[in-house]
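Yeah, one chain of the complex is gone here, protein chain that is, but the others are all in their spots.
For subunit A:
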């Protein structure tokens, strides 16, 4: 297990280094000049050159990249001020330390991801289980149809619809709001209910369909039939034998979906006016804010890579046949 973790973590470091280098290089393939976004009307050659110097863009790209990556561990002295470790640079747009900005944003995305995942796993897997249990029933057919619809819609379609109906008209739910867990936990939950529900819709339908078919497949397996023949109860076999067999692929799907959850956060946060990493990523790109782009990319990649290591490790617990090497 230890060997597995060390190997996977070393692999994660290589992946993150590649992602960071690629992001940095991609930024410079665009013809846009961040200095021209901040010089306003004062875009004289002298002012643009000064801004290039202040932003560190007057150095060769590999040197900039090296200094940026080293700064994460050692901190940096920048023309616009000190940036203590972990230094992800100062935002090109507003001169604020990127780490401070990231720290104020990740709780929203994390809350959204955890809340959304809790909803789509519970609802999706639950619906799939009930459908498999009642295979061929009216409920099964209805659940399949609803799942198909859920899979077809998009957050930017159902989001505004849900806001209009549930917030503006019926006033059943609070509009989306950034969570403040330390000062207002009740308000944090209230502000996340609708965004989590909406974000989960596009995911739970997939889980419901997958769970249903995996369970039906598992229930037809010989070991399940044997268990039933040995006199075990239907419910016991359903959960103890069939579900355990179906869990592996569902967890794999969840691991793959995690990247999509972050992707979904961009649209969900924009739709509900939340300030998470997704909204930050959009702002960084539209403002050609390289340090912020790098910060968001590294932070999100790190989260996804680490979570996948955890998912892989969890196979050992779900299926004892898996040996982690």
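Assume a contact is a pair of C-beta atoms (placed from the backbone, for glycine too) under 8 Å apart; a residue touches a chain by one contact, two chains touch by 3 or more; residues count from 1.
Everything below uses one rule, namely that contacts and distances are computed from a predicted model.
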Message = When one chain of this assembly is omitted, its UniProt record names it as which of these: "ABC transporter substrate-binding protein", "Alpha-ketoacid dehydrogenase subunit beta", "Aminomethyltransferase" or "Na(+)-translocating NADH-quinone reductase subunit D"?
response = "ABC transporter substrate-binding protein"
Task = Specify the residue from the set A:104, A:151, A:213 or A:314 that touches the hidden chain.
result = A:104
Ask   = In the whole complex, what residues of subunit A lie against the chain that is missing from view?
value = 30-33, 36-48, 50-51, 53-54, 79-81, 91, 93-96, 100-101, 104-105, 160, 163, 167-168, 171, 174-175, 178, 270-273, 275, 279-280, 283, 285-288
